[in-house]
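A single protein chain has been omitted from the complex, and every remaining protein chain is retained in its original position.
Every chain is named by a letter (A and B) in the order it is written, and numbering of its residues begins at 1.
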Amino acid sequence: MIEGIPLHLILVVATVMFFTGIYGFLTRRNLITILMSIELILNSVNINFVAFNRYLYPQHLQGQFFSIFIIAIAACEAAVAIAIIINIYRRFTTINVEDVSEMKY
Amino acid sequence: MNFTYTVLIPLIPLFTFLFLGLASGRIKPQLGGLIGTTGLFISWILSLMTVFKYFSLEKVDGAYQQIIGYNMVWLNFSDKLHIDMGVFIDPISVMMLFVVTTVSFLVHVYSLGYMKGETGFVRFYSFLSLFSFSMLGLVLATNIFQMYMFWELVGVSSFLLIGFYYQKPSAVAASKKAFIVTRFADLGFLIGILLLSFNTGTFDFLELTNPQGAAMQTGSGAWLLGLSTMTWSLIFVFMGGAGKSAMFPLHIWLPDAMEGPTPVSALIHAATMVVAGVYLVARLFPVYALSAPVGLEIVAWVGATSSLFAAIIATTQFDIKRVLAYSTMSQIGYMMVGLGVSGYGGHDGLGYMASMFHLTTHAMFKALLFLGAGSIIHAVHSNVMNEMGGLRKYMPITHITFLIACLTIAGIPGLSGFFSKDEILAAAYHHNKAIFFIQMFVAGLTAFYMFRLYFRVFWNKEPHYHHTPHESPLTMTIPLMMLAFASIFIGYIPFSDYISSDFKPFETHIEGIIAIPSVLVGLIGIAIAWVMYKKDSDLPDRVSHGFRFFHRWAFNKFYIDEVYLFITHKFVFNRISTPIAWFDRHVIDATMDGIGWITVSTSRLIKPLQSGQLQKYGFVFLSGVIIMALVLLYAAFAA
Partner (left out) sequence: MMLTASQFMFYFFALAIVIFSILTVTSQRILRAATYLLFVLISTAGIYFLLNYQFLAAVQITLYAGGIVVLIIFSILLTSHVGVKFDMVGWKKRLATGIAVAIGAILVITTILQYQFEASTEAARAVEMRWIGLSLLSYEKEGFVLPFEVISILLLASMIGAIIIARKEEKNESNN
């Protein structure tokens, strides 16, 4: 608990971060920047977990553990996603998401 | 006495069928033939055992017992409705066992020589075994449903064997024709079975034919066109029998069925399968006699018409197998007449006994005739009479046996045909004079066309043979000799001691007033044939020219085939099938096509939504979530 800072404020910051991430996810064309946007989204969720944990249930630690697990999953996701991106780059020589629409229809 | 072993009689051919069918192409043809023949030999021995064992049984109240040798519930629908499979043993089934296994065994032996070197030799034997199995199952059926099933099975094996030379278009057409015509008749049989069992509440022959049973009392009220349901059901059942037995007007498949190999014609289309119709009527005879005399009357008239009709056509045909086919039809007509003019019980049942007697003797001499014809065809490589003549010098055994068979069928005293035919005529004489005279005339015609065939083939002028005809191998002549022996002596069996409509033996004697004219008529027929065909002359041509109008009709089989073609093509196809096909194509199909078209065009319309652009999807998803959240919040605040 941070003295003088209400829970709402932290949540607002996380919300702004979350929607910024979504904006990036929807407007970026480069696959790597899309991946970065996803990292932003995950991070905002982490902040929420931790803040709830600290402010509402300080006697427990679930929020923290969830954050740890999300970080681990984010690491996995980043590794696999980058592998896929590299493979796509090899095949299409581009990582522009609009050019990679082989799977349509 | 225990008759459980009789279940083996049909099962052995079933096993040989399965074995040969599966092993076909993997074993040597000769070995396959031997296996099939051995299987049938065992069945034959078992059947002979059964004959002796059964007729030496103690009689109960002076009547032979009806024994269920084996029974199992096959389809159990409910306590009242269940279909069984089993073995039913009574005088006629035992008699049929003997006939079927004997002829079948001899045909198996004969085919070893006749079919030698043919492609599909093992297939042929497996089909023969299938046929034997089905026929024996039919004969031993304990209930009418089992009979119906095996009835269809013999139809299938007949179809397979007629179409044995499946490269020949005519054989394929003939097999289809046989199958479709008999199927059509079997439709009647099925309706008959349903009506019959609905009325009596049972499929079982034992209950159905019990003269004191409940079955005789039910369904006697007038129902349709003044006839009772019982009568109608039996008429429908007879329709099935008429189809299988090639009775007029459902006979058209039988002459075409001669496209099959000759041993098949001998076995299926002369001795066994075609008499299934007679056997069916005989099996249900008490029901016919006691609760549907009108049905029996129809049986008699159909039989008489067919026998006359077929005999007339037979006098004009040139293909020897077709002559024999029409002769078969004519003789089966005799058997039907025998049943039709019979009464129930005691001496009234003379026709019934005579019919069964004739069935047995006919099986022997007709199989002999067909196998003899096969032997001739084997030697000459043709089955048209014009390409034969003077064969007695080259084929002595075939000649003698064929002569015996001709004399037998012509009803010459001392040979078996005389006894059985005479008794049918006697029964007809006491029952219906018109039918008696028809049958008497047919007897003369029979003698004439058989000896026309005999003289034409074995005497007359010798045509130019490409290579000299020769006597057939032993595998073919031994069955001929055995059948000739049977044809002569089987008439001396006192048949009335064994087979009668009420299972009680009765006395028969030859009635001079009937026997003498029938023999005379036969001799006249032979004499005419002698004059016309012994030597080559233009007499036959002049005679046929004299009756040219009638001859042309008879030669073209009275245009019955054309009538059928006219009805099916002009009427059924044009008036019924074509509009239905149009409706199917333009209404039903169009509806289905329309549904498909709507689906396709809709999907084409909405396909661009699936652009493959991940961010579009994400945008839509986000907008959707926000809109839903707004709606839910609004609803929450409004509440």
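As a working rule, a contact is a pair of C-beta atoms (placed from the backbone, for glycine too) under 8 Å apart; a residue touches a chain by one contact, two chains touch by 3 or more.
Since the model is a prediction, treat every value here as computed from it, not as a measurement.
Peer 1: Given the full complex, what residues of chain B touch the hidden partner chain?
Peer 2: 619, 622-623, 625-626, 629-630, 633
Peer 1: By the contact criterion defined above, which parts of chain A meet the unshown chain? Give residue numbers in ascending order.
Peer 2: 1-5, 7-13, 15-24, 26-30, 32-33, 35-37, 39-40, 43, 46-47, 50-51, 54-62, 64-65, 67-69, 71-80, 82-87, 89-90, 95
Just so we're on the same page, only the chains that are shown with their structure count from here on.
Peer 1: Per the centroid of Cα atoms for each chain, what is the distance between chain A and chain B, given in Å?
Peer 2: That pair's centroid distance is 84 Å.
Peer 1: Residues of chain A touching chain B in their complex?
Peer 2: It is residues 22, 25-27, 97-98, 100-105 of chain A that touch chain B.
Peer 1: In the complex formed with chain A, which residues of chain B make contact?
Peer 2: So the residues of chain B touching chain A come out as 607, 610-615, 618-619, 622.
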